[in-house]
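With one protein chain held back, the other chains of the complex are shown just where they sit.
We call the chains A and B, going by the order they appear; numbering starts again at 1 in every chain.
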Amino acid sequence: MKQFLGKRAVASAVSLLGLVVLVFFLSRLTGDPTDLYLPVDASVESREQFRELHGLNDPLVMQFVNYLGDLVRFDFGESIRRNEPAIDAVLRGFSWTLTLAVITMGLVTVCAITFGALAAFNVGGRFDRFATFVSLIGASAPDFWIAIVAIVLFSVNLGWLPTSGTGTVWHWVLPVAVLFIRPFGLILQVVRGSMISALQSAYVKTARAKGVGNRPIIFVHALRNAMLPVITVIGDQAAALLNGAVVVETIFGFPGVGKLMIDSILQRDFTVILAAIMVTAFAIFLMNILIDIAYAILDPRIRY
Amino acid sequence: MVERSPAPAATRTKEGPGALRTALSLLWADKLACAAVIFLVIVTLCAIFGPMFLEEITSKPNLRGRNAPPFDLSKGWMFILGGDQLGRPLLARIIVAAQNTMVVAAGAVVASMIIGSALGLIAGYSRGRAGQIIPRLADVIMSFPSLLLAVIVLYMLEPAVGNLVIVLAITRIPIYLRTTRAEVLEIRERMFVQAARVMGASTKRIVFRHILPVVLPTLTTIATLDFAFVMLAESSLSFLGIGIQPPEITWGLMVSQGRPYLTSAWWLCFWPGLAIILTTLSLNLLSNWLRVVLDPQQRWRLEMGGKKNA
């Protein structure tokens, strides 16, 4: 187990490093932040001062080495735009995103598994056809469009829900609902497919021969076996949410890490982008470990 | 066990002359999939021929038709879905936008499928170092936040169609790579592959004549589904303003351009969004149908026709 964790950590660190290098150099190559931050008529001295302050005069490689050196001391640098440590802004945004992701994925997991399992039990039946169709529409819908239509309908026309921001419970309803739709559709389909094959398996036949009822056959015998592929998809979807639901957060003015990243990109606030990437990557690393543990709990044949 | 009476030749021969007819009758058995295919054919035709005929109408601003409401035929049937903020007919705009939307998605899917499955074949069949390194590559790409990566790269590079295709293709390579590799690992051990090795078949022959044809149906199913995914991703990017740039046009960009007029002219956002949904839905339906057809365990449901399970 320890060895396995170590391997995973090294692999994640390597890919994270690659990402940091890529973003760091791409960001430095595409333009000079001084042009963006200082007024067009700023004096040469103030430009020079700005460069000196943010270490922009050093050679590129030197800048990178300095950056890595700071990283080792958990110093992610200052946000140029916000006058605060980049990591503070990122963690603030990330806590919003994490809450959003946990609520959404919790709901998605429970709903998708229940409906998917029931649909699989009577393949071709009325409930199955209904659930399949709903899930297909869910999996096909572009979230930005759903968000816009929802705002028009529930906020503008009906006036039931706020259009954007945070504050009350009502502010959470639309973002969660919009983010819910696609993972729900995708996971429901995986649950259904996986359950269909589990219910055709020989051990289900044994359970029926033992006189086990339908409900325990679905939810005890078949479901646990069917969960392995489902967990993989849940993990992928959760990772997508943790990366910041960029579009939905932007539309609903939700102060999560996705919106923070988009804003930072538009403002060339690279320390924030890099910090955000590292924080989310670490979160996803932890989540993948949780998923591997879930595998091992669900299936005794899997040992690391 | 294996004893089974021989099947009549026509019903199950894959390469025989009846194959197309069998496919069509299987398609007919699933009405939703049938509708999906018809819709996709229409979209494809629009994408190919639309710009040729409608370029002129859609490039000419028309002040009298600004934000014209839908279902009003007084300005001609082109305005049946309404007009946009510059008075151009929405229906024509949607048809023209189909081309870019489709080209980007098709380009990304084809590129990622070819590269991904080629790498997957190598990773699955070679027992050497390549077999170990290539899957790691997939892990690395997978661990990148794909949409964000696209945002960053496209913001820094020029957001042209080519770059968009490259970025989207890279993020989708792991899907094909992993699937192909997993399948190859399994098929490689199958007896007909062993039999070919015993006859002295070369690696190239085994991979291309014995393994690839067995993997291909699975890849096709995934590609259909992925087409929908890539379309959505492209729409999101264009919506965020870092995908296709005006005056080029895609459905996602149309939704984005209509957003300021949300409260006064909902149709600017609604119709292009609906076009996206209907297309992705059709692709999903088609992919589902393919999966059932290609799975002998489930195929009987379709072959039995709509009598018992429709």
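The criterion applied here is as follows: a residue touches a chain if its C-beta (ideal position, glycine included) is under 8 Å from a C-beta of that chain, and two chains touch if they have at least 3 such contacts.
The rule is simple: contacts and distances are computed from a predicted model.
**Q** If you look up the hidden chain in UniProt, what protein name do you find among "Carbon monoxide dehydrogenase", "Dipeptide transport ATP-binding protein DppD", "Cytochrome c oxidase subunit 1" or "Small RNA 2'-O-methyltransferase"?
**A** Matching the unshown chain against "Carbon monoxide dehydrogenase", "Dipeptide transport ATP-binding protein DppD", "Cytochrome c oxidase subunit 1" or "Small RNA 2'-O-methyltransferase" yields "Dipeptide transport ATP-binding protein DppD".
**Q** Of the listed residues B:A201, B:L262, B:L278 or B:L294, which contacts the missing chain in the full complex?
**A** Candidates B:A201, B:L262, B:L278 or B:L294; residue touching the omitted chain: B:A201.
**Q** Residues of subunit A in contact with the chain that isn't shown?
**A** 201-203, 205-213, 216, 221, 224-225, 298-301
**Q** Considering the entire assembly, which residues of subunit B contact the chain that has been omitted?
**A** Residues of subunit B in touch with the missing chain: 1-9, 11-15, 190-192, 194-202, 205, 209-210, 213-214, 299-300, 303-304, 308-309.
Rule of thumb we're sticking to: only the chains that are shown with their structure count from here on.
**Q** Compute the distance, rounded to whole Å, between the mean C-alpha positions of subunit A and subunit B.
**A** That gives a centre separation of 23 Å.
**Q** If you look only at subunit A, which of its residues touch subunit B in the complex?
**A** The contact residues of subunit A facing subunit B are 11-12, 14-16, 18-19, 23, 26-27, 29-30, 123-124, 132-133, 136-137, 139-145, 148-149, 151-152, 156, 189, 193, 196-197, 200, 239-240, 243-244, 246-247, 250, 258, 261-262, 265-266, 273, 277, 280-281, 284.
**Q** Applying the document's contact rule, which stretches of subunit B touch subunit A when the two form their complex?
**A** Contacts found on subunit B: 32, 136, 139-140, 143-145, 147-149, 151-153, 155-156, 228, 232, 235-236, 239-240, 252, 255-256, 259, 262-263, 266, 269-270, 273, 276-277, 280-281, 283-285, 288, 291, 297-298, 301, 308-310.
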